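Left out: one protein chain. Kept in place: all the others.
Entry: chain A
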Amino acid sequence: MYGNDFAEAGGAGCCESTAGGTLLEQVEAAERELRSASERRVSGDNRLQGYFDAVIEADQKIEPRDWMPEEYRRGLIRQIAQHAHSEIIGMQPEGNWISRAPSLKRKAILLAKVQDEAGHGLYLYAAAETLGISREELVGMLLNGRQKYSSIFNYPTLTWADVGAVGWLVDGAAIVNQVPLCRCSYGPYARAMIRICKEESFHQRQGYEILYTLAQGTDSQKAMAQDAINRWWYPSLAMFGPPDSDSTHSERSMAWKIKRFSNDGLRQRFVDMCVQQASVLGLELPDPELRWNAERGHYDYTEPDYDELMQVIKGNGPCNRQRMEHRRRAHEEGAWVREAAAAYAAKRAARVPEVAA
């Protein structure tokens, strides 16, 4: 669900990798495609639906003031909002370690990362608002529980090594999910995703570096790193949503070029990436069934526990209540700041009438 619309997850098999290369190369390729597609001429169909279809067909972007089917609008609002909520709630597990980071350098890095996640939430809320919903409504739907955020953030960060595992695995899985969204048919979402993915690559690398450093350290540091990977591996696999066999209605999302790959296709891509990266760390992925399948050209692996995923989504994960309580309290305790800023703005606007807005 992190950049993955849960209600419409799943779909036809796929899984050729979009573009090879590093994360940044893939994002740049998406950016180039956005530009070259925009130069294509869209056939001159003047009916609303016809024009919408032609724009999608030409791989161009739908922009906020274009006509669009109501379902397209509603589905996108839900997906972008859930994505934004995930970025906002996602600050908590790592925020937990800012005051206890082992050095000033690590503390500065972690602060910068958590600040980026706040930024990602704000880019995405702004993208959702272009579809005709207000910020208050969006924030309200997170606070009253009507909309979900990614299940992964309901797991606790017990040790410093968890900060490494979150960066490597959770941001890593998020990137695999999000890179295809850089090509999403809705312009403001695609542009926000390009910006976000460029920032994500630092997140994944700093986590990987933390684990690498621990893996080179004392036996107990190495054990701590291994323990964190053991706990985060399966929840990270579950971030891609339920298996394709259990998911319905994603066809339309694919046809509208919002979603481009199935849950299982993306999950496989993530597993294939991690195996090699884990071996460089000298640490193990906690799956005895993990092995190369020459016929498929992919690693076979053990599926995450999807019943557990459903339980966490329903609110029964280890930290669901804590995350929501924290978010609500932060929102309430910030009310006086918002009110004071508004009062000050109103007073100044009254005093200097030529300053509009």
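Basically, contacts are C-beta pairs under 8 Å (C-beta built on N, C-alpha and C of every residue); 3 or more make two chains touch, one makes a residue touch a chain; residues count from 1.
Going forward, contacts and distances are computed from a predicted model.
Taken from the listed names "Phenylacetate-CoA oxygenase subunit PaaB", "Fasciclin domain-containing protein", "3-oxoacyl-[acyl-carrier-protein] reductase" or "ABC transporter permease", the protein name that UniProt assigns to the chain not shown is "Phenylacetate-CoA oxygenase subunit PaaB". Across A:134, A:216 or A:293, the single residue that touches the chain missing here is A:134. The chain not shown here is touched by just one of A:51, A:234 or A:306, and that residue is A:51.
Screening A:119, A:156, A:243 or A:286 against the full complex identifies A:119 as the residue touching the chain left out.
Counting over the whole complex, chain A has residues 42, 51, 63, 65-67, 112, 115-116, 119, 122-123, 126, 129, 134-136, 191-192, 199, 338-339, 341-342, 344-345, 348-349, 355-357 touching the chain that is not drawn.
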